[in-house]
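Sending over a structure as structure tokens; questions will come in a sec.
Note that one protein chain of the assembly has been removed; the remaining protein chains are unaltered in position.
Each chain carries a letter (A and B) given by its place in the written order, and its residues are counted from 1.
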Amino acid sequence: MSKDKNIQLSVEHYFFPKKCVQKERVKKDDSQEADFSLVIKAQLPNRGITAIYGPSGCGKTTLLRCIAGLEIAEQCQLSIGDIDLASLPTKHRQLGYVFQENRLFPHLSVDGNLEFSYKRRFSDNGPSKQQVIDWLDIETLLDRKPDQLSGGQKQRVSIARALLTAPRCLLLDEPLAGVDSKARNLILQHMKTVADNLKIPMVYVSHNLDEITRLADYLMIMDQGRLVADGALLDMLSRLDLDLTRQENAAVVLNTKIVGHDDHYSLTQLSLGLDLNLGSVGSCADTQLSVGRLCGEAGDTVRVRIPCRDVSIALEKPSQSSILNILSGAITDIELVDGARAIVKTDVLGQSILARITRKSLEHLALEKGKSVYLQIKTVALLSETLV
Amino acid sequence: MNLLDSDISALWLTLQLAAVTTAILMVVGAPLAWWLSRSTSRFASVIEATVALPLILPPTVIGFYLLIAFSPDNFLGSGWLALTGQPLAFTFSGLVVGSVIYSLPFVVQPLQSGFQHFDHKLLEAAETMGAGTLDRFINLIIPLTRRAFVTAALLGFAHTMGEFGVVLMIGGNIPGETQVLSIALYDHVEALDYQRAHWLAGGLLAFSFTLLILLYGFNRQHGVSKAGVKQL
Partner (left out) sequence: MRHLLKAFPKSLIACVLFFQIFMVPGAIADTSNTNNLSIATASNFRPVLEKLSEAFSNQKSVDIADHQINISSASSGVLYAQILQGAPFQLFFSANESFPKKLVAGGYGEPETLAAYAIGKLVLVSRNKGDGFINENPVEILSKAQRIAIANPRTAPYGEAAIEVLENLGVIEESKPKLVMGNNIAQAWQFFHSGNADVTIVAASLIYSSGQSGLQQGWLEKQKLNDKMFLTIDLSSHLKHSVEQGRVAIKPMSSLAQEFLNFMDTSAAKKIIVDGGYVLPMTEANVTDVNITEVNPAP
């Protein structure tokens, strides 16, 4: 990634309860650390969604606030492309910010809130009010006051409001914390729409792996104020050296392309290979997945999430099995998780899939690097995780 | 001027004094109240105490020190004289200075209280949308702390209307210039003109009462709303 397409970030911020320069009179919520330091140096892509992931208290929110200028870091260098932001005050940085607690203005209606932001937009290159209303589906809410909205609705309005300033980058601080799961799904879909339509980068802070795997293109992992690792999401999710992959709900994300549809059985074929010449349905079955019938045409990209616990390994291709999705590939890495379990990383057409199996099976099957194996992926698991 | 004329002129003078003082206090008091509501420095409590002083000091004490301060022998008096060519004591301007001090806590304290209940996080949100300080003040703070502003203005006005002790010390009882309603009333009583005194006293009472009814009625009508209240 060349420099002028990047967000360059270098932040050093030391948080001591007495000396910290805060803009709020209220004490920080992360009061675990008496002395807390944040030292981050990173380059983030200037497009797509970058997720910042880490446990509570690791400094993600602080980092985001430093980027926005809401916290004054001791040392901060920040530039988007060749625009230096660190020397600018918050109001000139042109960064949209969606807060965890939405912070809608209580004396204005939803429309009033949107208008507030729209009137102050940084340029005319941003989305129009109607566009944003459509993306976030808030047409019916316009006349209501914030206290008449549900949590999920408030957050949709917050996102809409932030977008209307035509920012050069959108920052989101755990926007879905405190939103119920049904609303969360809805919002994630909306955000996907927004991300697809908007050409600006988004930085999304969360400690929820589920949200991140559904949205992010790039991932930054933080812990205790330091950067642990960063990289493309797909790569990061299959890195066995990261704590990420040892989580219970660890999963990999694959980019697939629709090959075709099977209308008789209401299924869609997805290919892991991203080469356009994919042949027809049925060929190269070992690198294709069957999922429930999707909307879309051949050639459309579909992202698919496969939880590690739903993947099992066989040395021979199972023939009499209800499981439709069987992929073949070669083992690239093995990692023991704890006394009982291990994770096996397998490469299929350049993408990695992780399987969590018992150590007993590992030894029993004599699995080792380089070995060709077959991966059984429970179709049912795939369906529920598929993004539309 | 006959007595009736002087009473009307006293009324007019008092209204002017209250209006000018309130206007000045709103402009000066709001930033001060804002700073007090947000400051974490130890100095803030000193300022708070200073603001509260006129609440407990006898107005005659304020008047006494003001008279000394206004003297052309001293810094304030001579400065004013040099600046405007007019002495400060026994003038309307002198009364304004005295009234501003006297009514200061009645304006600053309601404002400070309103600001303290204001959710500061909303300001950060506005800042990220490109709103500057004045913008945020006018479009966010004032609408959400409207009640505090109304209370401060009405209290400041009513309190200045009733000012006596300070004016007694520094006014010089000049009709049309410093003879405010309360002084005119005092004058009538001393001169045993009780009928005139009744008119003035009764009028002032009715006016103050009406003002307060308006204030409390307004506050009740707009309820104890959660708008802008910080979630604790």
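Simple rule for what comes next: a residue touches a chain if its C-beta (ideal position, glycine included) is under 8 Å from a C-beta of that chain, and two chains touch if they have at least 3 such contacts.
Note that the structure is a prediction, hence the values are computed from the model and not measured.
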item	value
Partners of the unshown chain among those that are drawn	B
Of B:W34, B:F70 or B:F149, the one touching the omitted chain in the full complex	B:F70
Interface residues of chain B (partner: the chain not displayed)	67-68, 70-74, 77, 87-90, 168, 172-174, 187, 189-192
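Everything below uses one rule, namely that only the chains that are shown with their structure count from here on.
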item	value
Inter-centroid spacing, chain B versus chain A (mean Cα positions, whole Å)	56
Touching residues (chain side chain A, partner chain B) in the complex	23-26, 68, 70, 90-92, 94-97, 99, 101, 103, 105-107, 116-117, 120-122, 147, 161-162, 165
Chain B residues touching chain A - in the complex, by the definition given at the top	38, 40, 119-122, 124-132, 135, 139-140, 143-144, 226-228, 230-231
